[in-house]
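What follows is a set of notes on a single structure, which appears directly below.
Every protein chain but one is kept in place in this view of the complex.
Let's turn to chain A:
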Amino acid sequence: MAQMNMLHAINEALSIAMTADERMVIFGEDVGHFGGVFRATSGLQEQFGRDRCFNTPLTEQGIAGFANGLASYGMTAVAEIQFADYIFPAFDQIVNETAKFRYRSGNQFDVGGLTFRTPYGGGIAGGHYHSQSPEAYFTQTPGLKVVIPRNPEQAKGLLLASIRDPNPVIFFEPKRLYRASVGEVPAGDYIIELGKAQVIKQGSDITVLAWGAQMEVVEKACERAEKEGISCEIIDLRTISPWDVETIAKSVTKTGRLLINHEAPLTGGFAGEIAATIQQECFLSLESPINRVCGLDTPYPLIHEKEYMPDELKTFEAIKATVAY
């Protein structure tokens, strides 16, 4: 095991995947020699050549369409969208094409070898065009998997699993943790199964559920709550779509309470979907309404970023309120 940050772990996963799969190519804006604006693809062009790791013209729509074509022809395509805020020009190619390739052709064609990697999320003074968390938009579209890691070890294993999954995956990378999150990462090749949530801490009073960069936030909030005698069970959803209903329902059946935290705005956010499902699955076990701590229903503001964020204190207060209901 070696200590590394999340960028390093992602870079290592990409290098391992490319070594194992000669058909894998990586492309996107500035990903070639420069290694991407965050340097996640550093050294890959030197290692694998310009045919397999290259810059594209500046066109997200083009990158996604091109990726669909490549993957439909049996290649393993890993496309980088420089910021998740810039994925929307590619929206049609992703939700109407990527997601429906297999279904519409009666499984004659598919783009299962396609993975989109894209940095998402706030907390970096990026204003609303460098801070959005657009995961919920993609969960409304059947045919896509949506994955978000919380730390370097998870990023490496989940990214390798995403690249090898026989379905298209959108892999959102929490950019504020790129360098900030450092941890032990197993050497060599390993995968973490998609579609499985992970219980990171057992508890008995409330289930606290989040994903990606918000995991650090809820862990800190739960530490505070523990000091006030509240026992929190913490779960990282990891795969947002398709999500692991069973693990969450089992936990909520035990604790009787659920708090969901995400950075995206409250209304229409994925927490709403989870709340509706868990309410149905666990109605008789619930001892309080399912609570959500999310971003505000505004575009992501620059100067009021701190106020906007579903931070540790707001989560802590919501845990207390839910337990005291």
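The rule we apply is simple: a residue touches a chain if its C-beta (ideal position, glycine included) is under 8 Å from a C-beta of that chain, and two chains touch if they have at least 3 such contacts; residues count from 1.
In the analysis below, contacts and distances are computed from a predicted model.
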In UniProt, the chain not displayed here, chosen among "2-oxoisovalerate dehydrogenase subunit alpha", "Nitrogen regulatory protein P-II", "Homoserine O-acetyltransferase" or "Carbohydrate ABC transporter membrane protein 2 (CUT1 family)", goes by "2-oxoisovalerate dehydrogenase subunit alpha"
Missing-chain contact, candidates A:V182, A:I200, A:V245 or A:L266, resolves to A:L266
Contacting the left-out chain: of A:G43, A:G69, A:P89 or A:G272, that is A:P89
Which of A:R23, A:R52 or A:H128 touches the chain that is not shown?
-> A:H128
Which chain A residues touch the hidden chain?
-> 29-30, 32-34, 37, 54-55, 57-62, 85-86, 88-89, 125-130, 266-267, 296-299, 301-304, 306-308, 311, 313-314, 317
